[in-house]
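Let me begin by handing over the structure; questions about it come next.
What you see is the complex with one protein chain gone and the rest in place.
Chain naming follows the written order as A, B and C, and within any one chain the residues start at number 1.
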Amino acid sequence: MNSSIRAAIIGSTGYGGVELIRFLLRHPNVEITSVISSSSVGKPLSDGFPHLREIIVDHLDAVDIPLIKQKADVVFAATPHGVSAELVPQLLDAGLKVIDLSGDFRLKSPAVYEKYYKRKAADEVYLAKAVYGLAEVFGEQCRDADFISNPGCYPTATLLGLIPAVNAGWIDPSTIIVDAKSGVSGAGRGLSQSFHYSEMNENFLAYKVNRHQHTPEIEQVLSQIAGKEVLTTFTTHLVPMTRGILSTMYAQLTDSKSDEEFIDLYREYYKGRPFVRIRPSGQWPATKEVWGSNYCDIGFSVDERTGRVTIVSVIDNLVKGAAGQAIQNLNLMMGWDETTGLEFTPVYP
Amino acid sequence: MNSSIRAAIIGSTGYGGVELIRFLLRHPNVEITSVISSSSVGKPLSDGFPHLREIIVDHLDAVDIPLIKQKADVVFAATPHGVSAELVPQLLDAGLKVIDLSGDFRLKSPAVYEKYYKRKAADEVYLAKAVYGLAEVFGEQCRDADFISNPGCYPTATLLGLIPAVNAGWIDPSTIIVDAKSGVSGAGRGLSQSFHYSEMNENFLAYKVNRHQHTPEIEQVLSQIAGKEVLTTFTTHLVPMTRGILSTMYAQLTDSKSDEEFIDLYREYYKGRPFVRIRPSGQWPATKEVWGSNYCDIGFSVDERTGRVTIVSVIDNLVKGAAGQAIQNLNLMMGWDETTGLEFTPVYP
Amino acid sequence: MNSSIRAAIIGSTGYGGVELIRFLLRHPNVEITSVISSSSVGKPLSDGFPHLREIIVDHLDAVDIPLIKQKADVVFAATPHGVSAELVPQLLDAGLKVIDLSGDFRLKSPAVYEKYYKRKAADEVYLAKAVYGLAEVFGEQCRDADFISNPGCYPTATLLGLIPAVNAGWIDPSTIIVDAKSGVSGAGRGLSQSFHYSEMNENFLAYKVNRHQHTPEIEQVLSQIAGKEVLTTFTTHLVPMTRGILSTMYAQLTDSKSDEEFIDLYREYYKGRPFVRIRPSGQWPATKEVWGSNYCDIGFSVDERTGRVTIVSVIDNLVKGAAGQAIQNLNLMMGWDETTGLEFTPVYP
Partner (left out) sequence: MNSSIRAAIIGSTGYGGVELIRFLLRHPNVEITSVISSSSVGKPLSDGFPHLREIIVDHLDAVDIPLIKQKADVVFAATPHGVSAELVPQLLDAGLKVIDLSGDFRLKSPAVYEKYYKRKAADEVYLAKAVYGLAEVFGEQCRDADFISNPGCYPTATLLGLIPAVNAGWIDPSTIIVDAKSGVSGAGRGLSQSFHYSEMNENFLAYKVNRHQHTPEIEQVLSQIAGKEVLTTFTTHLVPMTRGILSTMYAQLTDSKSDEEFIDLYREYYKGRPFVRIRPSGQWPATKEVWGSNYCDIGFSVDERTGRVTIVSVIDNLVKGAAGQAIQNLNLMMGWDETTGLEFTPVYP
C-alpha cells in the first residue's frame, strides 16, 4: 500500500509551479499542503491564475523554512536560478526531501556554472549531494535519493535522443551538433519585448547561439556516458507556440548502421521505460503528439551518403522538460511506480 | 461500489472520438472495448493519431451492430450529421445505451431540422426518445436515460449563459443577440480551404451568419425555458486557435439589476454543479482558462445607460462542448458522480 | 504637379510610428525628415527595430518644438493619450500642420473624455479646432484642414459599417449593439501579462466590457449622423493574432429591407471612395483579406425572422485603423489624391 505524502511548491506563480499543481492534484499519493511564492503572500493563488478558481483554494504562503517543515515532507523548488542555490541547502538541512527545478544544482563544476549563469555557484557540499534526475538514465540513483536536481528542458530532449547512441559508441561524440527549438513558455512568465505577443507571433528566431546555459549540462552528461570530454555545438530557437521542444541532433557514425538498427538499439535501451516512445523508420515525431504529457518521442534517419545520423526528439517542455519529470523523480524517490499520477494522454489536437 | 461498463466509440478517427478516448482512458468505471470507424478498419487507431502510440493499441472495428452489441454496453456515436440518424436507431433497437454527439437528435421538429441541416430528419419515434443532455439544466432527465443527445458546442456555451436569466424572467428573450466565436477544431478534421493553416492563421472571420444549424437548437431550449417562442440573432465566427468557444450574449433587462444580482442568481442556479464557475464582477473569463477541461466559466456586465446586460461564457468546444459533456452524461445515466473521470484541471498556459 | 513636404513622426518607436514610416517611405510627395521619440534619443531608430536596418538610417530626435519646426512641415503625433493633449497645441502654435493619432482630440466633450480616459482633457480651444478624420465620411472637412484628429481603430471599422444605414434611417440607432474583435497589436508595444505570448496564444477573451474609451467616440459620431443622442452597447475582444479588427454590428430595421438593398445603399454612399469595398450578399469579409492595406470591407445579412440586420466590417487596425488613415488624411489636407502612397495590395496569405 502506498502511503501519502505532503508536498509544498515554492514558486507556485510560475509556469513550472502551476504545472506541478495540475499534475499533483491528480496524484493519488500526494497532498499539496502549501503553495508558496515570494510575491502575493496571503492572497489566493487563483487571483493570478483564474483557471484554478474553485479547484485550488489555497492562499500563498511565504518562503518560511519552519512553516514549510511543519506543513510538508517534500518540497518542489520551482524557483529561478540563484534563488535555489540559497534556498535548497536550508530545506535539506531542515530534513526535507527536495526536488529542484532550477539550473543551480545540475552542473558539478562551480566554475562552469559561473561562466554560463553569470552568478555565484551553490555550495559544493550540496552540489555533490544532488542526483541528476534524468529518470530514464539515472533512475536507479533517484531511488531513495533525498535531493534531486531536475534536468533542464533542452537537455532532457537532447540527452534522451543521444545517450543510447553515445553509450553504444555508434556515433562520434566530438561531431555532435544539436539544433533545438522551443515553444515560448520555456522562457517563463516574466515579461520581455521578445515575448510580447505581437512580436513573437508569426516569428521564428535563434537566440543565445553558442552561449546557452544548457550547453554545459548536455556536455557534462555526454562526457560521463562517453567516458571522455565531449564538446557540442548547441543552438536554441524560439517557435511561435506555447509548449513543446523539438531537438534535431546530428552526428557522424563510427560505423555503418541502418535506421532499423538505431530503432532496435533505442527500444532496448528504453525497455520498461514507458515515457520514451521510439518511432518506426520514416515517421517523425511532432511536438503536438506529446503535448500536455510526459512522453518523449524519438525518430531516426541514417544518411549513407554522408555517414551521418539525424535524430529527432520531442517533449512538452513544461511536462517531461520540467514538472512531469519532477513528479516522475518523486515517484522514483518514494519507490512508487514511475508513472503514478502521470498517465496523461497527450492533448490532441 | 461502482461497477464497470464497456464502451464503444463510433467515429474514433474524428476529434470528438479521440477526445472521448483521452477522457475514457482515465475513467475509473469505463473500459474502452471497441474503437470503430467506417474508414481504416483493421488498422491500429494510432496509425492516424501517433500521439496514441503505446497508449491505445486497439485496431479499428467496422460499424457492425452485432459486434458492437457483443463488445459493449454503451456506445458513443461521434459520427457526422446524417450518419447518426441512420445508425442510432439500430443501436437502440439492439438494446445498447447510446450517447449521440451529432446534431441528428437534438431538434424535436423534423421540419426545422430539415431546414437547417438540409437533409432528412431522423425517425420521429427516436427523436421523441432522445433526452437533450445539457447536464446542468436537464440532468434529472439524464439519470436512467438510455439515449442522450449531446448538445452542440455553441448551444452549450450559450444556453448555460442565458438560461438562469431567462428562467428568472430578468431579460426579454425576444431581444437576445448571441455573438459566438469558436476555435477551428469545432469544424472537425475534414479538409477545406478555409481551414488550411496558411489561410486561417492570423485571420478572423464570420461565417453562416443567420444560418447556423445551432440557431434552432438554442431557440428550442430557450423557448422551453421561457414558455413561449423565442427567436434569436445568432452569429458565429472563427478564431485562429484550435480549441475554445466564447459566447458574448446581449439582452434587454426587464427590470433594473446589478452585476452582483446576476452573479447571485447564477451561483444559486448552478449550486452543486461543479463544472460551472461564475466570475466575480469585473473579471471576464478567457477561453484558455478552461482549455482541456470540462468547465464553463461565466461573467456579467449590466449597462445602466442602455438597460442591457452583457454575458460572456467560455468552454473548451471539444470537452464541455462535446466529449466531456458526453461523459458527464454517461455519469448521470449510470448514477455515478457527475465529475467521475472528468476532474481535469485546465491546461495553462 | 505635386510639391513635396517634410514630415516628422513623434512616437516613432511605437507600432503606429513604424507603420507610418513603412508607408511614408513609399509616399511620392513626402520626405521623412525627423523620427522623434522621448526615449532612446540620439540612437538609430533601427536599434529597436532591426527590420528597418539599411532602410531608415535616421537617429531619433528629441521632442523639441523649435527643432521640429525647423525640420518639418507636418507632424504625425503617434503619442500616447495624455501626451498629445499637451504637445499638439504647441505644435499648432508653432505653425505646423498636425495629424494626431491619439484619443485626445476626438471627443468634443471634456467631461466625457475625462470619464472614459480617466485623465484631464485637452484645452477646449484646440478640441474645437480638430477635424475628426474619418476620411470617407468627413473628407470634405479634412481638405485644407491644419489639424486632424485621426479616428480610433474600433470606431473606424464600426462607423464605416453603420453610418450609411443610420444616415438613411434604415436602422433604429437606439438598438445598435457592436461586438468588436481586435488583434493584439491594437494594445501597442507596452508589456503586460495579458499580452505575454504564452498567455495570449491559443486564447480569446473579452475586456473592458461596457467601459471601452472608444464607446463615446462611436456614439458622438452616430449622434451627429442621426441628429439625436445615440447610446450603444459596445464590447471589445482580443483575438490571438497580430493585426486586424472585425466589428459585428446588430440593429433593428425600421422597415423591411433586403441584403441587396443594403449593398446598393452602401455602394452608393461610398461611391468614389476606393478604400471601402462592399461584399456581395452571402460573402463575409475576413481580416486577412485587408491585412497590411488601407481597405475596409463590409458585408450584410438581413434576418427577416427577427427584423434585424447584421453588418460585418474588417480593417487592418494599424493601417485603416491608424497609420494608413492618417496618411489618407494628409492626402486630403494637401489636396492630393486620397490613395497616394497607400496603393498597397493586402498581403495574402
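Note that a contact is a pair of C-beta atoms (placed from the backbone, for glycine too) under 8 Å apart; a residue touches a chain by one contact, two chains touch by 3 or more.
Note that the coordinates shown come from a computational prediction; the quantities given were computed from them, not determined experimentally.
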Visible contact partners (per top-of-document touch definition) of the missing chain: A, B, C
Of B:N201, B:S223 or B:T254, the residue in touch with the unshown chain: B:N201
Of A:T235, A:N294, A:N329 or A:T345, the one touching the omitted chain in the full complex: A:T235
Touch with the omitted chain, as defined above, among A:S39, A:N210 or A:S256: A:N210
For chain A, the residues touching the chain missing from this view: 177, 179, 181, 183, 198-199, 201-207, 209-210, 231-233, 235, 237, 239-244, 246, 248, 250, 284-288, 291, 299, 301, 303, 305-306, 308, 310, 312, 349
Contact set of chain B toward the excluded chain (per top definition): 15, 183-185, 187, 189, 191-193, 195-198, 200-202, 240-242
Where the missing chain touches chain C, by residue: 15, 18, 21-22, 25-26, 49-55, 185, 201-202, 242-243, 274, 277, 279, 283, 285-286, 288-293, 297, 343-349
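The working rule: only the chains that are shown with their structure count from here on.
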Chain of greatest Cα-centre distance to chain C: A
Between chain A and chain B, centroid-to-centroid distance (C-alpha), Å: 36
Centre-of-Cα separation between chain C and chain B, whole angstrom: 39
Gap in Å, rounded to a whole number, between the CA centres of chain C and chain A: 46
Multi-chain contact residues (two or more partners), chain A: 15, 185, 201-202, 242
